[in-house]
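Only one protein chain is missing; all other protein chains are in place.
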Amino acid sequence: MSKGTVVLAYSGGLDTSCILVWLKEQGYDVIAYLANIGQDEDFEAARKKAESLGAKKIFIEDLRKEFVEDFIWPSVQANAVYEDRYLMGTAIARPCIARRQVEIARKEGAQFVSHGATGKGNDQIRFELTCYALYPEVKIIAPWRIPEFYNRFRGRKDLMEYAQKFGIPVPVTPKAPWSMDANLMHISQTIVLSISQAPPDLYLMTKNPADSPNEPDVLEMEFRNGVPIKVTNETNGISKNAPLEIFSYLNEIGGKHGVGRIDIVENRFIGMKSRGIYETPGGTILLKAHLDIETFTMDKEVRRIKQGLGIKFSELVYNGFWYSPECDFVRHCIAKSQENVEGKVQLSVFKGQVYILGRESPKSLYNEELVSMDVQGDYDPCDASGFIRINAVRLREHHRLQGFSGKKQ
Amino acid sequence: MSKGTVVLAYSGGLDTSCILVWLKEQGYDVIAYLANIGQDEDFEAARKKAESLGAKKIFIEDLRKEFVEDFIWPSVQANAVYEDRYLMGTAIARPCIARRQVEIARKEGAQFVSHGATGKGNDQIRFELTCYALYPEVKIIAPWRIPEFYNRFRGRKDLMEYAQKFGIPVPVTPKAPWSMDANLMHISQTIVLSISQAPPDLYLMTKNPADSPNEPDVLEMEFRNGVPIKVTNETNGISKNAPLEIFSYLNEIGGKHGVGRIDIVENRFIGMKSRGIYETPGGTILLKAHLDIETFTMDKEVRRIKQGLGIKFSELVYNGFWYSPECDFVRHCIAKSQENVEGKVQLSVFKGQVYILGRESPKSLYNEELVSMDVQGDYDPCDASGFIRINAVRLREHHRLQGFSGKKQ
Amino acid sequence: MSKGTVVLAYSGGLDTSCILVWLKEQGYDVIAYLANIGQDEDFEAARKKAESLGAKKIFIEDLRKEFVEDFIWPSVQANAVYEDRYLMGTAIARPCIARRQVEIARKEGAQFVSHGATGKGNDQIRFELTCYALYPEVKIIAPWRIPEFYNRFRGRKDLMEYAQKFGIPVPVTPKAPWSMDANLMHISQTIVLSISQAPPDLYLMTKNPADSPNEPDVLEMEFRNGVPIKVTNETNGISKNAPLEIFSYLNEIGGKHGVGRIDIVENRFIGMKSRGIYETPGGTILLKAHLDIETFTMDKEVRRIKQGLGIKFSELVYNGFWYSPECDFVRHCIAKSQENVEGKVQLSVFKGQVYILGRESPKSLYNEELVSMDVQGDYDPCDASGFIRINAVRLREHHRLQGFSGKKQ
Partner (left out) sequence: MSKGTVVLAYSGGLDTSCILVWLKEQGYDVIAYLANIGQDEDFEAARKKAESLGAKKIFIEDLRKEFVEDFIWPSVQANAVYEDRYLMGTAIARPCIARRQVEIARKEGAQFVSHGATGKGNDQIRFELTCYALYPEVKIIAPWRIPEFYNRFRGRKDLMEYAQKFGIPVPVTPKAPWSMDANLMHISQTIVLSISQAPPDLYLMTKNPADSPNEPDVLEMEFRNGVPIKVTNETNGISKNAPLEIFSYLNEIGGKHGVGRIDIVENRFIGMKSRGIYETPGGTILLKAHLDIETFTMDKEVRRIKQGLGIKFSELVYNGFWYSPECDFVRHCIAKSQENVEGKVQLSVFKGQVYILGRESPKSLYNEELVSMDVQGDYDPCDASGFIRINAVRLREHHRLQGFSGKKQ
């Protein structure tokens, strides 16, 4: 007699394979669900593995297109960066994966979903908040937070033994002392602080800038509504205009030139600091290009307000609230701000860097005559005197009352 | 009969030389004041020139140390960046220069100050708000906003003719079609948009990354109270620990590796967009290093609040409000936030990039045991279930009421 | 030979009557434009007066309906309050008046607009920014900032003499030592600080609470999309459902009970502090009712973001930026946030106060079962333990590192 059906976010790796078997052991029917969001994976091998482990059904879903269009694009519009540095490749993938997981659970009549995320990380939160938001009645099985599970599997050795016992194929290579997450947007590796410097072979998605080409690639990125609609490599004429192809091509170019590597300590939602090594080649190019076209075409005061909303968006997404009323609201506002973010940015990608070379736009608010020092145009310099003096009213009053007299501060 | 004494911010160049003579022509006694804030200048030649033009007195003031300690350091603490990109090398120099100008004016009993900033830019505002804030009764003479002046000098040719007539030495090289500002922190060049790509010879402070060394310099930066107290080059053991020397050395290393070049369109305070090419080698290294040690040692919620204050600080400083009650207040708050920002950052400077390699701190909030996936420590994974479920209360209620059912958004 | 046509915002009072004549004296054709935004005015008398003074054309425009719908309603949605207290009855009227003035100017081919606002106040800015935003080529004549005008009219006596000379009817009552602005939303009076207490007869729109009825009026306000669609007086059954009628009725009830009087010092945009006495009876009732229904129906995190946008909106509007890209943007976002702000609020109006009695809504996020202490419902109290412990992770780490031990702070 089954306890019910559970849709497991299955990766094909050791952990979720053990979880699959363990869930069956606990009396559940298990549907294995494997999302293709661009990670390097042999999906057919994973399917066979899940079958052999007794999954009742297997869903392998290609989510790459919707990952780019529904998750990466809004993040580009927002200039989404967490704590000034992290581009959140993992944080935006989780709601994408969980959204489909919930769809499958509903369709298959499963009351349970499960995942292999640990009990100390952000991903458990991102997965589960998405599930609760989209399927409030769902029951979530998070084995790494269930004492019977985590006390049984205290280390990798326990998993290996369990795998051998239940015929789960075990990886032949020893596991790196860090955990990895890979998708179309980035590869993330969580390493401990005491490893003083990230080993060079840790990087998988980007070339070492020291070994990258000595010639730049020069790209022209075209934007409309704040998202890229075309990228052209000016060096060789290659051009892409479908979202997934644009993003993949930016990954290719960024990866080739070693763009988007960072080693940071960040603050997890649950209040601990952790160290992450991230490679986000295409995302980094896009961030720089979008920032440029946005500042070029957007009114400065709109920009200030939108900058604040972008920071809010980043916090929400990092913390797992992609599907929340406030994130819906912020996304709506940000999208509104992007209506005139349109035009072309020329940039060069070289040795780990992205250099903006120029930009043009039919919606530009740049006015060469207005800004020129040689042409007066419809601008009276005398106005600036009044502007300054009025701005100084308050400062002069303040000085008068405080009675400070040029003393250094 | 003199109209009074004016302290002129004198650069030694054609514009302010003409202004010096013109002010005399108008009946003022002119004190020439030339601030050394690290620009490449022959100060003795400038002194002689000012003398020969009839300056009543000449002050050449070495402000480099106070520029670093009183202006660059607080900006480092703030992670001061305007519109996500510009490090404000010019914006923070202006109050430094004007502060001394006002001190001289007070000491010399001058009721007037003057400068050569144009009527369309930010610098006139930064100069004058500082003057009004510190010397409220001062009268400001801004020739480029006075019709008799700007109608007389409609272009460089008029200045050249005036110079020849009054024996002002004229530059032999033709002026570049852009205006430049240089100091210890950066070189800024304002070019028009229609120049599609900045010419390579425009860069003066940084090497072209393509021509920069093929070996990185690896530095260790030590911070206390959010400012650097020591930099050591791990490659050759060179070490600096006085503020001006630290900053100069970072400029040297950053310049050598082509760090800190940007080409941006920004929004001036007066509401027009302008294009600027900036080179900020040392400042860029410092920004990255400070961001790293700050995130490492600062509580995440303090960081969020401080991030907002830093953005506010940047707007205030860009707009010329360094000396204002609100900027005093924000600086005080930011300084308070830096009390534990202490420790060492290792970084590599290479081909235009700064790579953080690692960090350590006696004040670190990183807890390896807490974050470890293998050690449970004083952390119960089950707590995360409650945390997530409580966070989901609101999301589930929202769903229930909105009645949406997993539909894509 | 005319210098051109000017549309003058004409009030019928002494100042703008003198300005009308003075503009003619200067050689302009003058179109008198008088906006009816609910002030107590004999419009036909004003028309005759303008005619007699030589206005080329006269427009008397009833803007009350659009004032309520286009300006007051968005302010209600925003909970617009400047500096925590001022409901901005004047600030939102200015763009309404100037918008029509510009329409008339365009239609009549007038290149000039003029107004009688002083050179130290906010209103000049609000008028003119609206004019420039909607009619960028317009030329503005602000006599109180023109030396020939303000040097000629140094006090009320000069205006009276000028009036007598040019046959302008002069008011028989002496002018109060404060300036007044009245419209449908409020009456504002600017008085100097040294008048220690506002004289009782200064209030015109609201009864003294000491003399107000000893029985409350109990109202039910119905909202949709964050604006009132109906008000019903539960005491007598009177009901209104057109915007202008709703607002006028709230003014009547609020005025009868002495609601909405404040005496404040506020900060003008130009940086000086001024003292204002305001009466905003209907607006105050609406603010309280809207706050209540909004908090009742809006997600709490959306509310936080919207609160920030509302503060921004208030600053923009106070400073005269109603017609600006950023205010458009903020209004759009706020309107979006109001989609579910729907339901009924019961309130009592009594002796200067508004008491919320209750509320109901089909969109309420209040869940009696969820919040009940007696019913557990779909809520596990144990979850709260995890929630609290995870929230404490950071606090405990902080304590550990700071080493403080219960010492008082």
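Think of it as A, B and C in the order they're written, each chain with its own count starting at 1.
The rule we apply is simple: a contact is a pair of C-beta atoms (placed from the backbone, for glycine too) under 8 Å apart; a residue touches a chain by one contact, two chains touch by 3 or more.
The structure presented is a predicted model; accordingly, all values stated were derived computationally and were not measured.
*Asks:* Of the residues C:E61, C:E108, C:E315 or C:E339, I need the one that contacts the missing chain.
*Replies:* C:E315
*Asks:* May I ask which residue of C:F112, C:Y135, C:Y162 or C:Y249 touches the chain that does not appear here?
*Replies:* C:Y135
*Asks:* Return the single residue from B:Q101, B:N251 or B:N391 that touches the missing chain.
*Replies:* Residue touching the absent chain, from the options given: B:N391.
*Asks:* Which parts of chain C are in contact with the chain that was left out?
*Replies:* That gives, for chain C, the contact residues 66, 70, 79, 83-85, 99, 102-103, 106, 118-120, 124-125, 128-129, 132-136, 142, 144-145, 147, 150, 155, 179, 192-194, 196-198, 209-210, 214, 216, 261-268, 270-275, 291-292, 295-296, 300, 303-304, 307-308, 311, 315, 320-321, 323-325, 328, 346, 350-353, 355-360, 364-368, 370-374, 376, 379, 381-382, 384-385, 387-389, 391-392, 394-396, 398-400, 405-406, 408-409.
*Asks:* What residues on chain B make contact with the chain left out of this view?
*Replies:* 270-272, 299, 301-302, 304-306, 308-309, 312, 321, 324-326, 329-330, 332-333, 336-337, 390-395, 397
*Asks:* At which residues does chain A meet the chain that is not included here?
*Replies:* 299-301, 363-365, 367, 370, 379-380, 382-387, 389-391, 393-394, 397-398, 401
What we mean here is this: only the chains that are shown with their structure count from here on.
*Asks:* Please work out the Cα centroid separation of chain A and chain C, and write it as a whole number of Å.
*Replies:* Chain A and chain C have C-alpha centres separated by 43 Å.
*Asks:* Centroid from C-alpha atoms only, then distance chain B to chain C, rounded to Å. What do you get?
*Replies:* Taking the average C-alpha coordinate of chain B and of chain C, the gap between them is 40 Å.
*Asks:* Could you put a whole-Å number on the gap between the CA centroids of chain A and chain B?
*Replies:* 31
*Asks:* What are the residues of chain C that contact at least two other chains?
*Replies:* 299, 301, 390-391, 393-394, 397
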